[in-house]
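Just one protein chain is left out here, and the rest sit where they should.
Order of writing sets the labels: A and B. Residues in every chain begin at 1.
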Amino acid sequence: MNLMKIKRILIANRGEIAVRIMKTAHLMKIETVAVRTVVEPNAMYLATADVIFDNTEDISEIPVFLNIEKLIAIALETNANAIHPGYGFLAENAYFAQKCIDNSLIFIGPSPDAIYKMGNKTIARKIALASGIPMAMGSEGNITNEEEAVVIAEKIGYPVIIKAASGGGGRGMRIVRKSDEMEKMFIIASKEAEKAFNDPSVFVEKYIENPKHIEFQILGDTKGNVIHLGERECSIQRKHQKLLEEAPSSALDEKLRKKMGDMAVQIAKAVDYHSAGTVEFLLDNDKNFYFMEMNTRIQVEHPVTEVITGLDLIEQQIRIANGEELRFKQSDIKLKGWAIECRINAEDVQAGFAPDPGKIESLNMPTGPYIRVDTGVQAGSSIVASYDSMIAKLIVRGKDRKEAIKNCKMALDKVWIKGTKTTLPFFRMLVRHQKFQDGTFTTSFIEKDLEKYYFNSEYEEMLAAWLATKLFVEENLNDNSINVNFEHGKVMSPWLLNKRINQF
Amino acid sequence: MDLSGKYYKAFNDRQSAIEKQYSPKQAEKQHSKGKLTAHERINLLFDNSTFEEIDAFVTPADQPVEFGKVERSYGDGVIVGHGKVNGRLVFAYAQDFTIMGGSLGIVHAKKIAKIQEMALKMGSPIIALIDSGGARIQEGVASLSGYAAIFQNIIHSSGIIPQISVIMGPAAGGAVYSPALTDFVFMVNHTSYMFVTGPNVVKEVLNEDVSFEGLGGAEVHARKSGVAHMIYDDEENTILALKKFLSYLPSNNVENPPVVADDGSINEINEKLRDIIPEDPNKAYDVKDVITQIVDRNSLFETSELFGGSLVTGFARLNGKTIGVVANQPKVLAGVLDIDSSTKGARFIRFCDAFNIPVITFEDVPGFLPGVDQEHAGIIRHGAKLLFAYSEATVPKITIILRKAYGGAFIVMNSKNLGGDFSFAWPSAEIAVMGPDGAVAILYRKELAESKNPVDLKKELVKKYRDKIANPFIADESGYIDEVIDPAVTRKKILSALNALNNKWVKVPARKHGNMPL
Partner (left out) sequence: MGNEKLQIKKLYALSSENRKYSFSLPLKHTIRIGKREYEVKLKADEKYGTYILWKNRKYPVEIVRSSQNKYEILFNDISYTFTIETPFSLQRMKVLNSTRGKIEKEIIKAPMPGKIIDVLVREGSVVLRGEPLVILEAMKMQNEIISPVHGTIVKVLAKPNTNVMKDDLLVEIKL
């Protein structure tokens, strides 16, 4: 057995993923360091850390989890010899990864080089092209003006999509359907990209209509072994924010899975990828797939892959970072059963999924053999506006998709959250929707196929109406004003009565 | 009872005549405008079968000159009487729009004056349900003198018995001053109007087009002019609210307010209060969240909710006893005192003072609203009203400083040296002459100008200022406040303070009256 070099990990993150990483670290007998911030001084992730670094004096508006110098300093001060960035924040920041290495800290993730190459979409496209990965047609590199964009669009045919080179998460993206829209959209996308990523570069590619979002989980070690752990389908998204993910995908058969998986491994190998990563594809109606991007970090939706493969991806990340060789080959990976993950966020579905921060007053998550819950909050925690709005990930298993959906439906009814509005009503609707059940949905499902964003049973509104009426009756009709004791107002001490009467 | 005897013939005839007068047809006419009839309003207001009408059979005065048509009717367009509201004696008059448009003739006016005088003699609240076209033109100056008598009665009763007006139809011209003189004005949305000169005259004189509602509707008076204290969307809700409102008020200025059994659902120690004030001192919160966590459950009845919103005023209960609440509202204009909120607060405090209702102040005020607008419109004069009202009030006065208490506004908001009885502060309080940014800019102007890194220096100085000056502990240690308390025990502290102040009496020097800066 390899000697574990990693003794103490600084978790450069918060919330659910911090809890998740610490759980595995604990099992591996590795100590963890968590950072207490002024925004969430009593957050749940602090409870499971071995060492807490108190950073509540820092009242800067930029979260500490984005402050490279500070994080390195914290790691050094707390004697951590490794850093896990989680997802978001600095997880895909090549400079941060390099800084860790420079300070002799083990960065639990891929090499700075791989992060940089995959983080820049133009470079990533070039690499993918060179490796023979199918891709949507598009510009060879960044384009600098709308005329150039029009020329390319004419060549590949409308609709096209303008994307930010350094982008992600839907920002800096614009779909163009006609040449006369190009100028406006180009400027908007470029401005948005500059604002969001500090880089106005954009490129153009063919826009795939109504695709499915299929991504492959990759694991690679530092010895050059790269395998994939099957796919996840994340087509249920709203404005490029994923809401529900499942593994495997009903759109793939063994043949297509192998083909896409091989491609995913190929592109990862092209950048000498190690650690966990995700290669994202779009799959069109005719089962053509196109490389979209590679995410060089652990994903929010990693649990569905863990459920069907039986692997602990955080453990694999740590082992790889430790320099260990993968203990299994591609042929050892067997996908078993079906898993669905619902991202239960503090959002107001009725107000267009607007964040609804607030204090979680009560939280009861279901338990059972087919249920896994990853959360970073408990009753009394606050969902703060400065971070994401996630409350919990509800991961449900079944022997097949049908059973997973059935279990999911039951589990959703057992989730009890009070204090903020949540995306639960959306999921309750989703699991009942025909299109979801038969698996024919695409990324445009929410925009196109949904009439209503939430589910309520026939009688729920009536019960709410009853409650409103009851409150009205209590407040107005048999209000306690009926029991007003007016005589009491006439009773007072002789001293005061005398003074009051003789005042005039 | 057999009423067929000869003595009863005339009695029966009159009885059936009046029943005919208030026919379903008449009611239908009123209903078609979305309004209830005067009788329906009275019945809704008073407890079952307790209303006793007087002067039901008086008839309009004879006209010396024949001009226009006067309907011969019983009651002359107004119902007056007394009855029980939630078991307590209350006097009321209700104008009947179905009879000569509810216009005020001399007989009509005399009926009102009579019931006003009775209410004053008995020391009981009086309610005016107003739905009237105005002075009866046919009766000329007699009708005007009728108004004058009504006004005089209101002024005589002011501060002795609670007087409440409910506008349920038009109130125009001189008639508007009757509600304006009373303590509180309720209005019904869309069907009630108040203005001194109507849209037609406005059009003629100023050539401005304005609708009845736009000129003097309930919304306008609730939000812009401040004339209406409470508005509701329909008459039933208006009257239900009025009944509830009455339950906070004593019958007169010698009595204490009524007491309600407290359901005990608010704990004396309430930890939720610790979390309401945001960490960031520049962030707003809703002061009503603080109030509702302290007072008895569901007991806050806000007055003038839509006017001068940066100050919340209203009645509430503590252990079943009525209190008046005055609170800066950080959610609206950061809780600054402006002209509207100052006058609103002043009038509310004076009412509480007149009727023995203790005033509890929740303070979070950054100062007075600056600006040419406010200065030119007389914020000095209007702010002085609030100062005057606080200082003049002799009822128990308790202040809880929640957060900001800066400068002149700190003095005005019931500071201890202005006669406040108890002054508590939460640990989040900042008591100082001005806010940190302003203070640092003045005291360290030179240093900041010369500094290479003024932003960091300012940050440091602000922190120092908060530590050294803008906190509650210095005021506490020097006796300018009584105690810095844990927010969770606020209710308990107020209750024991009120208990101590139960028999408070302040000897005021004899005078005709003070001269408030009106």
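In this text, a contact is a pair of C-beta atoms (placed from the backbone, for glycine too) under 8 Å apart; a residue touches a chain by one contact, two chains touch by 3 or more.
Model, not experiment: these values are computed from the prediction.
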| item | value |
| --- | --- |
| Hidden partner chain, touching residue among B:Asp13, B:Glu52, B:Glu208 or B:Asp233 | B:Asp233 |
| Touching residue (missing chain; options A:Glu77, A:Glu460 or A:Glu487) | A:Glu460 |
| Identified contact with the non-displayed chain, of A:Leu424, A:Ile446 or A:Val484 | A:Leu424 |
| Footprint left on chain A by the chain that the document does not show | 348-352, 361-362, 364, 416-418, 421-422, 424-425, 454, 456, 459-473, 475-477 |
| On chain B, residues whose C-beta touches the chain left out of the figure | 22, 31-36, 39-40, 43-44, 48-49, 190-191, 219, 223, 232-237, 241, 282-284, 306, 309, 330-334, 336, 366, 369-371, 373, 435, 437 |
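Assume only the chains that are shown with their structure count from here on.
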| item | value |
| --- | --- |
| Residue ranges of chain A in contact with chain B within the complex | 38, 359, 475-477, 479-486, 488-493, 495-497, 499-501, 503 |
| Chain B residues within the chain A interface of the complex | 86-88, 237, 240-241, 243-244, 246-247, 250-251, 253-261, 263, 275, 279, 298, 356, 502-503, 505, 508 |
